[in-house]
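Of the protein chains in this complex, all but one are displayed in their positions.
Letters A and B mark the chains as written, and numbering starts fresh at 1 in each.
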Amino acid sequence: MAKTSISSPKHVEREEFFAPGHRACQGCAEVLAVRLVLKALGKDTIVAMATGCMEIISSPLPITSWRVPWIHNAFENAAAVISGCESGMKALMRKGKIPAKKINFVGMGGDGATADIGMGPLSGALERGHDMIYVCYDNEAYMNTGIQRSSCTPYGASTTTSPAGKKSIGQHTQKKNMVEIAAAHGIPYVATACPSFPFDLMEKVKKASETAGPAYIHILSVCPTGWRINPSEAIKYGRLAVNSCVFPLYEVDHGKYRLTYKPSDKKLIPVSEYLKGQGRFRHLTDSDIETIQAATMKAYERLLRLSEQE
Amino acid sequence: MAKPMEQITWQELETGAVVVEVGNSVQYETGSWRSERPVVDKEKCIKCMFCWLYCPEGCIRQAEEGHFEADLTYCKGCGICAEECPVKCITMVIEEK
Partner (left out) sequence: MAKTRKGVEVSIAIAEAVRQADVDVVAAYPITPQTHIVEHLSELVADGELDAEFVPVDSEHSAMSVCCGSAAVGARTFTSTSAQGLALMSEIYFIAAAMRLPMVMALANRSLSSPLSIWNDHSDIMMVRDAGWICIFVENGQETYDNILCAFRMAENPEVMLPVAVNLDGFILTHMIEPILYEDDDLVRSYLPWKPMKNALHPDRPVSMGCFGMPEIYTEAQMNREMGVRNSYPHILDAWEEWGRLTGRHYRPVETYRCEDAEYCIVTMGSYGETAMEVVDMLREEGEKVGVIKIRLWRPFPLEEFRKAALGRKCLIVMDRAITFGGNQGGPVATELRSALYGMDGAPSIVNYVAGLAGRDVSRKDFRNIILEGKAKAAKGEVDGFTLYGLRG
């Protein structure tokens, strides 16, 4: 594991910038990710959030869980809205209309908001080079509307619009690789993270905050409701996703690939360990799992190769 | 404290329905969702804070005796703390009311 300055909960910011009393499901690892991201960013942060689970559970008027300035505008435009906040503040500070101050401008959205409906605005904001961070909380389906498939739903997962049936494996397409799409913009910092690896997550968020220009962080956010697992196992399943190489933790820092966590031989597990307890994959046959295993390792080996390149 | 939404008049809303009392969700007590409650063995707790770190509610606090425990006002009883505790000092107990 890479050297990190956060290696114990004792190093973690104590202040909560996301208040309890929010209405996320029991065991929601996405709201945990939000909480950890905010801890890494600190109070001098402005968040623009897409419509979705995190927006709904945190802001039933006149109630809010947010303790940092927060704006929700629409489903597909969080990246554009935060780029507007950044542009506005940049101009106001440059012109001396308000005092200069380092502020984190952070767009946030789910996988649907990011990889589907908000892809254009996100691509535009990344390409324009705003000093901003975009965080995608990927729970691999439209959970807020009732577990419909998104382009980030993995192959073989059964959702309410990609149900497994006699003639269908469920989701029959490959998960869209948002991380590589973001990296292809040539932006300075891109990373994956998972709240099951909280120190790695917070390190990456801090790095993104310190990087001038756009950064993209893709966070696997286990959803007990949509994945049909026990809420107490949300952290465990994130760990299984990483240790089975289904969701490798890596970064692309100024074009340089680096796996920030490589499962040791002892920790490395077959994908079946990750898939088997999840209701959404219950229907998969051994042969389906073999297919997934092969594809997973092929993708992981590519990352290994890339991260070994100088 | 914000009024319940069903009592707010249109004049009482801020322009643009902006909420200025940030973090006021603390007045919404999600503890009532709970069917199981975490019980900590204070002697076994090593104060590693991992339960605090992983809690999706952000509702785990250090008690005066030094151990960590969930604020039951908000704890939804997900059981992550019990699952993740490295010394297994947290047990989920059925709520009886």
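Miscellaneous remarks
We take it that a contact is a pair of C-beta atoms (placed from the backbone, for glycine too) under 8 Å apart; a residue touches a chain by one contact, two chains touch by 3 or more.
These numbers come from a predicted model, not from an experiment.
Shown chains touched by the undisplayed chain in the intact complex: A, B.
In the complete complex, the residue from B:18, B:46, B:63 or B:87 that touches the missing chain is B:18.
Looking at A:88, A:146, A:255 or A:279, the residue that reaches the missing chain in the full complex is A:88. Residue A:43 is the one among A:43, A:282 or A:305 that touches the chain missing from this view. Mapped onto chain A, the interface with the missing chain covers residues 43-46, 48, 55-56, 59-64, 66-74, 76-77, 80-92, 94-95, 97-98, 101, 103, 120-121, 123-125, 127-128.
Seen across the whole complex, the unshown chain contacts chain B at 5-6, 8-20, 22.
As a convention for this text, only the chains that are shown with their structure count from here on.
Centre-to-centre separation between chain A and chain B, using Cα means, comes to 23 Å.
If you check the complex, the residues on chain A that touch chain B are 8-10, 12, 16, 18-24, 26-29, 31-32, 35-36, 58-68, 195, 198, 224, 230-236. If you check the complex, the residues on chain B that touch chain A are 2-3, 5, 8, 13, 17, 19, 21-30, 33, 48-50, 52-59, 71, 73-74, 76-80, 82-84, 92.
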